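With one protein chain held back, the other chains of the complex are shown just where they sit.
Going by the order they are written in, the chains are A and B; count residues from 1 in each one.
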Amino acid sequence: MSGYGGVSADLAAVEGRKHMNMDKVMTVICFILLLIIVVIPIFMIIYNAFFYEGKLEIKLFTEQLTEPNNLAAMWNTLKIAVFTTIFGTIMGVFYAWLLGRSDIPAKGLMRALFNIPYMFPPFLGAMAWDMMFNGRSGYINKLLRELFHLKAMPININSVWGIVFVEVSYYFPFVFMQVVSALERMDPTLEESARIAGARQRQVIWKITLPLVKPAISAGALLILTTSLAHFGVPAILGYAKRIYTLPTRIYEVIYNSGGSFDGIRQGAAISVMLVVVVSLALILQNRILASGSYDIIKGKSMRPTLIKLRGAKIPLLLLAILTLVMIVIVPLVMIVLISFLKAYGLPLKLENFTFAQYQKVFAANGTMASIRNSLFLSISAGIICMFLGTLIAYVVQKIKPRGSGVLEVLSMLPYAIPGTVLSIGVILAWSGRIAGINLYNTIWIILVAYLARYLSFSMKTSSAALLQVHSSLEEAARVCGASHTESLADVTLPLIRPAMVSGFFLIFLPAMREVTTSILLYGPYTRTLGVQIYSLRDAGMIPQAAALATVAIGIIIILNTIVTKITKDKKGV
Amino acid sequence: MGDQIVLNHVTKRFTTKTLGDIVAVDDFNLSVHEGECFSFLGPSGCGKSTTLRMIAGFEDLTEGEIELCGRLVSSSKKNLYVPPEERGLGMVFQAFAVWPHMNVFENVAFPLRIQKVNKTDIVKRVNEALHHTSLTGLEKVFPGDLSGGQQQRIALARAIVTNPKVMLLDEPLSNLDPKLRETMRFEIKALQRKFNFTIIFVTHDQSEAMAISDRMMVCDMGRIMQIDTPENLYNKPCNRFVHNFLGESTFINVVIKDGKVYPKGHTEQALDLRIPDDAADEMVVATRPNEIALTGPSVGGYKTHVEKRIFLTDRTEYLVPVGDQLLKVQTPHRVAFAQGEACSVHLVDPMWYPADDEAADKERARRQLF
Partner (left out) sequence: MANVKFNDITFRYGSNTVLEHFSLDVENGKIVCLVGPSGCGKTTLVRALLGLIKPETGSISVGDRVLFDAARRINVPAEKRNIGIVFQDYAVWPHLTVLENVCYPLKKQRVPKDVIKPRAMRALEQVHMTEYANHLPNQLSGGQQQRVAIARALVVDSDVLVMDEPITNLDAKLREEMLLEIRMIQKRLNATILYITHDQQSALQLCDKMAIMQQDGTLCQYGSDEEIILKPANRFTFEFIGVSNFIPLVKDGDGLKLDCGEKIPYPGEVPPEAAGGGYELGVRPNDIVFDSDSPLKARVDSRVFLGSEYNYFLSIGQKQIRVQQSMLDARTKGVAKEGETVGVCLLNARFYPAQKGAETT
């Protein structure tokens, strides 16, 4: 017996030595990179929130926890997130049902349009709504006041409800998309059998259809909740001036007021811990709910579901849908473009007040062109680095499966749960000279490091999914055909997951182009990004210029999106 | 026994972008008797499922009328359509369609809750239905944790709990493995005897249909081909399609000359067959591989040899030349001829059909796409 065992062990050594080493090297690289990108910044936040000069010190944390401004911000954050989730979910489910189950016309077109808010940066939308319904100077507000001879402005967007409204209009597609695809994949006989059982159409909706898509609804709703909790842009634009803070804007405020001093950053770190706790609770809730209630509702032969005839309600509902689209897509867009042509903010929207001067100013200013360059550089490099790093981690986790591969997976997903503002603080604490004397503060590299941490999970997820699709027999077939282990990797596995890697790149590149949450805390005099530049122009009162740059940014986003759709459509998948 | 389901001139037409007009169901007339198990059998695209969906009330009719238990439920002329929930039917679907968010008890109780039956009656009737479908003890379990066979039993229990007069079964066994299919078939028949409902059973599997039905309808390309008992359909199919569809078939093209039957193109040896009175000069003789007797060459019959022998698991298959055509013969393993050995074939009472036409095949291919 022992003789056999010995032989087999020897053979393993003879055959496997070389590859084992390559696999080991890859595993070690993954751990080191994740340590640098993820573990250190997170550790630094926790350490600085609770320790001071090497000693445990709870005082700072308890101080921040009991500070009325912070408590108010916490309260606002929760209020905004909860109401955004409720209204966004109702809206998403309603339109998903309308497009997925009723006989409303022009479904394809409407579906495409409902996805637009998804690619549009919400803080630009907030700017547009501020221009229209600012409590003091909103254009439409003024118009309404004159029309109806009102004493005060009729609508004040600079309020918690205003923030909720704008966030709802950008986040309801999370629910909409999940639910509409669940409805389409659902086996129609599930509903038909309820009819046979004697239920009327209305009863079928309440007792069968909605409960069955509940997992999709809660998945989308929780996505809204976590996103809204960590969101910076909209509350910053709409609430800041009125001193309505949320936790992310409060962190920004604290650090901004302290002029970037270490004390301010430490205070920010303490508030960050509060935010992380809230977001983590939401994420735990999300995992619980998603794990408990996923039904298999897509069996059976594919049959088109019986559409419900809306009859008399068809035209009013169609109008309502169109109106919604106009409100959330077209109106803000038009407003920004109009303002960008104004000579000065506040002038009436008349032809004689229009000019191209703002665009000239924007392009003449050094900062603007630099910000576009910075954003391009950052999003392209973050995209490329994450693409390779994410694929490497995915390969190690899926195929090599070393001891601790679970830890690896968790570490790469962890930053996804951490709000952008918090991540920035971690990066500042880690890379401004406190560790090994490396000081990246005020350079573009510190933003890049933050982007890497923030977006790594995106590419890791897509590459993982693609690698799961590459059946081991494909690699084995190459081995039998005479390819070595490395050759089979290069000839078969990598080419097969290339489309997924490319789409992983774009999944990072596009949001990174319009990023503001992370970079707002990290930018230095020469390292403004596109989002930061728009934000600062507006902050400095140069609203028409901000609008002009926003118009340019939207143009860039639309062009890039079109290119991406073209490219990814032509790609052949696994 | 009265007629429980009556279809009068039922027609359904679709217009599709790619294939133009399709007559999915063309002038169906049939009546199903009370307590009968009646199958709709045919290849995909033959109109069987559409017909079932029209009976259930999920599809409108282009023309015609449907009566259920003496009550007019669909009529194109009167634009009358009783919605599915008011037709008092039981129905079981191919993909089970049990609701994954309700446990077994709630699934079966649902039709009663909709009817606002009082609580004690619900418990009593659900328990009874679960008992008859061997699901007792699984009340609290959710369907996702059960096997395909058990899920289909839930669907059956849910269908019988309201005690309907008519049960529509839409390929209820196709998603189950072969062994389970057989047991479920027996169970459905047992339930029918117990609750005494009329069954319409839709399937594309001929042996399943034959095993379960009292009568069946074979349809093809939206038309009814033949309605009869399984044995009559199998033994006396009205045309080549039905012959071929109801079981493995083997055909010989023959010519009739001077009162004798020859394989087409070969007049050396005649087949020993009685010629029907209305036979044309060219005909097709149809029989089935296991209805042909294979004997030594001295016994008479058509003398030939074994061209090829293939062992199958439960029988031996021989390919035997008849003229230049190959006749397929299947025998139990114990009838052993070697490859190349001389033998005789005897056709026992075959069917005669006119020489074939291609138009029907083309139309069938077109509809398969749809």
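Heads up, the rule we're going with is that a contact is a pair of C-beta atoms (placed from the backbone, for glycine too) under 8 Å apart; a residue touches a chain by one contact, two chains touch by 3 or more.
All values reported here derive from a predicted model rather than from experimental measurement.
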item	value
Residue of B:15, B:79, B:118 or B:313 in touch with the missing chain, whole complex considered	B:313
Contact with the hidden chain (one of B:2, B:332 or B:354)	B:332
Residue touching the undisplayed chain, where the options are A:74, A:496 or A:522	A:496
Contact set of subunit A toward the excluded chain (per top definition)	4-5, 7-8, 10-12, 14-15, 471, 473-474, 476-484, 487, 491-492, 495-496, 498, 572, 574
Touching residues on subunit B - with respect to the absent chain	206-207, 210-211, 230-231, 234, 246-248, 288, 290-293, 310-316, 332-334, 336, 348-349
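One rule holds in what follows: only the chains that are shown with their structure count from here on.
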item	value
Rounded Å distance between subunit A and subunit B, as computed from the means of their C-alpha atoms	54
Subunit B residues touching subunit A - in the complex, by the definition given at the top	56-58, 83-86, 89-91, 93-101, 110-111, 114-115, 144, 155, 158-159, 162, 175
Subunit B partner contacts - residues on subunit A that touch it in the complex	187, 189-190, 192-200, 203, 207-208, 211-212, 214, 293, 295-297, 299-301, 306
